[in-house]
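With one protein chain removed, the remaining protein chains of the complex are shown where they sit.
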Amino acid sequence: MKCFIGIDLGSTTTKSVVMDETGKPLGHGITNSRSNYDTAALVAKTEALISARLVLLRKALERDAQLTLAIDAILEGLERRFRLAQFMVQLGNLERLCSEKVQENQARHGESDLQGALDDTFTNLKVELAKLFDPGASRKSDFFRDLAGSVYMEVAETQADAHKVNQDTLINIYDKSIIEVENIPPQVDMSETFLTALDDLLNAGEIGPEDYAEVQRTLKAVLAIELEETYVVGTGYGRARLPFPKEHIRSEILCHGLGAHLMYPNTRTVLDIGGQDTKGIQVDENGIVVNFQMNDRCAAGCGRYLGYIADEMQLGLHELGPMAMKSTKQVTINSTCTVFAGAELRDRLSLGEKREDIMAGLHRAIILRAMSILSRSGGVDNELTFTGGVAKNEAAVKELRKLVEDNYGDLKINIDPDSIFTGALGAAEFARRAVEA
Amino acid sequence: MSTKTATPTAVESQKDSSMLMQKRMINSNYDALTSAPETGRKVCSTFVPGNLNELIQCFGMINNLPETNAIQNAMRQQSGGMIQTAERQGHSEDVCTYVKADIGMMSKGNIAPNGKPMPNPDMLLLSYTGCFTFMKWFELLRQEYKCPTVMLQVPYQGDGEITQNMRDFVVKQLKEEVIPTMEQVSGVKFDIDRLRENMRRSAQAEDDLVWVLESAKNKPSPIDAYFGAIYYLGPMFTAFRGTQEAVDYYKVLRKEIEERIAKSQGPITPEGEIQKERYRLVVEGPPNWTNFREFWKMFYEEGAVVVASTYTKVGGVYDQGFRHDADNPLESLADYCLGCYTNRNLPKRVELLEQYVNEYEADGLLINSIKSCNSFSAGQLMMMQEIEKRTGAPGAFVETDLVDPRYFSAANVKNRLESYFQMIEQRRQGRMIATAS
Amino acid sequence: MITAGIDLGTGAVKAVLFKHENGKTEWLGKRNHRIRQRDPLELCAQAYDQLLAEHGLSRDDVTYCATTGEGENIDFRTGHFYSMTTHARGAIYLDPDTTSVLDMGALHGRAVKTDSMGKVLNYRMTSQCASGSGQFLENISRYLGIAQDEIGPLSKEADDPEVVSSICAVLAETDVINMVSRGISAPNILKGIHLSMAGRLAKLLRVIKATDGVCLCTGGLALDSGMIDALNESLDKMKLKVEARAHEDSPYAGAIGAALWGAYRHQKLQQQEALAQAS
Partner (left out) sequence: MSTAEIIKRCEELYEDTHFTAAREWKAADPSRRVIGYMPVYVPREIMHAANMLSLGILGGGDKLEVIHGDAYYQSYICRIPRSTIELGKSGRLDFVDGMLFPSICDVIRNLSGMWKLMFPSSYVRYFDVPQNYKDDVGGNYYVAELQELREGLEKLSGNKITDEALRNSIAIYNINRALIRELYDLRAEMPHNVSSNDVYLLNRAGMVLPVEEHNEILREYMDKAAQQDNPVRDNCRIIINGSFCEQPPLNLIRSVEMAGCYIVDDDYMLINRWLLNEVPVDGDPLENLAKAFLHESADSAAKYCDREEDVGQYLLSTVRERRAEGVIFAAPSFCDPALLERPMLTERMKEHEIPHISFKYAENSGQMQPIREQAGTFADSIKLWS
């Protein structure tokens, strides 16, 4: 079947959407942006195609399968197993690269039992990380880097002590290797991995033999469908570096506008808070951008700000919002300079403010800046759609709702669970239209 | 604020005679300045907006404009170093870079753009029109040169009109402060008939200049009324208003443009003629000088032509009917000073822009907001909103600086312009679809 | 008499002990704790007590406990001196040839011109924007997978440093990522960052008119030899006849200065008291 692909190469994450001929999004893929843009785009696209297969599988199952278990449960299990397999391949890469680093290190410093420490670290790591893919487990992030990283730090600390090696060396070896791991293009053979994942499901007893046979048959049929990459459009902050000809590139403003329109045809205003920019976009009834404003050259108060805060507090990005939601008192934070965020945080803590209150203050500060940009772009007088990574953060959303209500009245605010893909969705639609026209 | 005059980077391939003429004129003024120690002529430093060239000429003095020097230095990539020299001496990074470029140039031996030492001025004529920075600028220069300094305070048109009290005040200062100082410095007695003569010539040249600027109402426009027009304004805004040379120059220029219109030709750019006019824009705000050509290129590459700009009115808003009036010489000089673009209040500036967008049938308004210049920049975001509201044409906003290379971020500006042009294009298509269906 | 100096920085807590006897000054001991995610005030107390314990002393044995850096809120201090005052004094102690001091900390850079007694003659801090701070370098090297003590040696290997143009640290981070994607080598990136930081710091020196002599670098970044090299290059390029140096105990300069000024202040106060009693 014909597929249209949009790729949004953002400053922190790279997103991709696969769309069918009718304009329906089939699949979404996301990865963290990295120094190799081609790989980032490729990974995102591959992920989107994987998710498209899952969507097709669901449809096929819904259409004609007779199953004892709920489709949701089966698909969830299948995807989980699939992710685990993917993850383990990367972990294997990481281990191999780390070992190489240890060898080099040994050659230079002859340090005692570095290899032993590393081996034990990975033995532990595999156990710990596999738990993340247990049924019902929650993961702090979607990206290998974050997941492996945080657990590695913990495990390495104890192993370093146990083997009497320098903890910093161990961490440094990881830091070096992770970059290389990320820049290895996707290696997993999709069909094979899916089928193995299904086998694993069977072996683990999470699915019965009758269902297994039924699903396997459908899965094979779905995997046999050819997804033809008819047209690809790139957008986002890094779009100029994508290996695409100029007519395959669209400004991210247009893509966000169109993407938001596709999700919510009645929206007239779009707020996008990404990693290092904040945009206020006004669109007309056809999703055509009529006005936009973005932050100036200072990146204060953008998504990366939250990243710094999360680092500072050793939390995952997912955890910031929930923490801020616990706040009971308003703390005013004025500087939204991203780099000083940590300093401000420490300042406040030393003044005796509570973490959750400061956190709420920080979220409010970000949204205040966004409100100015919205106001600059012409304000809000109809449905507002909030997109970009920060829209995933409930505390940010809460502040936005409050401030929009205070300033513009009780308006409808749309937040799609897939809001981070808005730009990619717009790009995919542009791809579709390019062929249609 | 001032205008670019010499043309190191100008249209080498298309040496129109007007181009050569204006280049010769500008150079001749620098030669007159640097040879002043030999010729014994007196040098009067003053500013472009509200410059009293006709009067200065009456006393045989040479007109030196520090803004123009800063621009010349910027185009030769010299200004960055000069600004840093001034900042090192304790000048704040926040203030107007013209001032710092001027002060830096002084510290670096005050070498004129023609490579010869610039003589110290014999008087500073602080015709204080449209900007408070001027006042402090000349206070700073006075400290250095210790020469007679005369303040001509030009009241601001707070209510958007010139009152009799304002006019009387300026005339009185001309009579009691400016003219006596000029007589004393130059040793020449004031001759009002000579002034009338100069003003008569001014008015002639002004007629032709207005015709040239308004030629942009043609489609395609034969001129670029922002980047290209900078060259056309050189003589009028600097030391030539009121001279026969200026009268001749504008005649020649007008001829050339008449020919272009007859042939339906677009504007000339450093890389030749614009083949297809795709976007017609009105621009508010001074240009950036350090990357003048790079900036211009972002426009002509996309077929964007500026059809009207306010910057070309800083040295006099002639297209709104004002002419130097030989019959009322001093009152007319007062009205000239009082009427300069940045001496008009914000509502008047908005009205002017509105008129331009409508009369020149522009696709939109672009604001190049200059970090240095609060006189221009404070309030521009509101101007943009007003224009959008009144005309329905979309606005866009880019931020650069006059002569400080540190504040020109090409990638950033290009990103915005690209998005803007794509948006105009998309809106057009949208409109076409809407009208078709 | 025993005096203590505690420097509470944004990145680390440094504590030192000094003994003053018969006009002689002896440096007893030092401790340096990275703050990481801990409570800085508690960490100060901890570092202080551990240091005292190492020398068989208790808080009561200390005549003057002086804080510096962000230590105004430490409750057990006797007095507080501000960073630039203490770094100047500490620098003179570590290197008597010093005529100016650059304190290169995690967030701020400070330049101080001093006389031979540690008296501050002129000073300046970097402004609010955080680009080109130690923190930034730390983040980038982490991204590049480079350990702190490798930064210096790597930076020295650079052959064609790539300058970071962004004024903002966040945008600069993306700049760097772009560089990696363009295949710029780590040494060239690091050296580029070093150079842009060095440029700023050298400018500070010029602003305070420290145009010749020895500039002792203090603070954590002083241990980064690549930074010192870049600084000397920048100074050279600006035609300043300043020689930038570091001392292995450079990170302690603030704490040392605090302990020494503490002693000075104590004596001054005693003299005043004696005078008051005499009259």
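The letters A, B and C name the chains in turn, as written, and every chain counts its residues from 1.
Simple rule for what comes next: a residue touches a chain if its C-beta (ideal position, glycine included) is under 8 Å from a C-beta of that chain, and two chains touch if they have at least 3 such contacts.
All values reported here derive from a predicted model rather than from experimental measurement.
K.L.:
Identify the residue among C:83, C:155 or C:188 that touches the chain left out of the display.
P.N.:
In the complete complex, the chain left out is touched by residue C:83.
K.L.:
Out of C:34, C:55, C:119 or C:237, which residue would touch the omitted chain in the full complex?
P.N.:
For the chain that is not drawn, the touching residue is C:119.
K.L.:
Given the contact definition stated above, which residue among C:7, C:70 or C:224 touches the chain not shown here?
P.N.:
C:70
K.L.:
In the whole complex, what residues of chain C lie against the chain that is missing from view?
P.N.:
These residues of chain C touch the chain that is not shown: 70, 72, 80-85, 108, 119-120, 123, 125, 127-128, 261, 264.
K.L.:
For the chain that got dropped from the picture, name the residues of chain B it touches.
P.N.:
Answer for chain B: residues 89-92, 94-96, 99, 128, 131-133, 135-137, 139-140, 142-143, 146, 149, 151, 153, 155-156, 158-159, 163, 165-166, 168-169, 172-173, 176-177, 345-350, 369, 371, 374-375, 377-382, 386, 399 touch the chain left out.
K.L.:
Across the whole complex, list the residues on chain A that are touched by the chain not included here.
P.N.:
296-298, 332-335, 340, 343-344, 347, 368-369, 371-376, 403, 407
By our rule, only the chains that are shown with their structure count from here on.
K.L.:
Quick check: how many Å separate the C-alpha centres of chain B and chain C?
P.N.:
The computed centroid separation for chain B versus chain C comes out at 49 Å.
K.L.:
Among the residues of chain A, pick out those that touch two or more other chains and give their numbers.
P.N.:
297
K.L.:
Find every residue in chain C that makes contact with two or more other chains and list them.
P.N.:
Residue numbers touching two or more other chains: 167.
K.L.:
Inside the complex, what are the residues of chain B that reach chain A?
P.N.:
381, 385, 388, 394-395, 397, 399, 409, 412, 415-416, 418-419, 422-423, 426-427, 429-430, 433-434
K.L.:
Show which residues of chain A lie in contact with chain B when the two form their complex.
P.N.:
Touching chain B: residues 250-254, 284, 286, 288-294, 296-297, 376, 378 of chain A.
K.L.:
How about chain C: which of its residues touch chain B in the complex?
P.N.:
167, 203, 206-207
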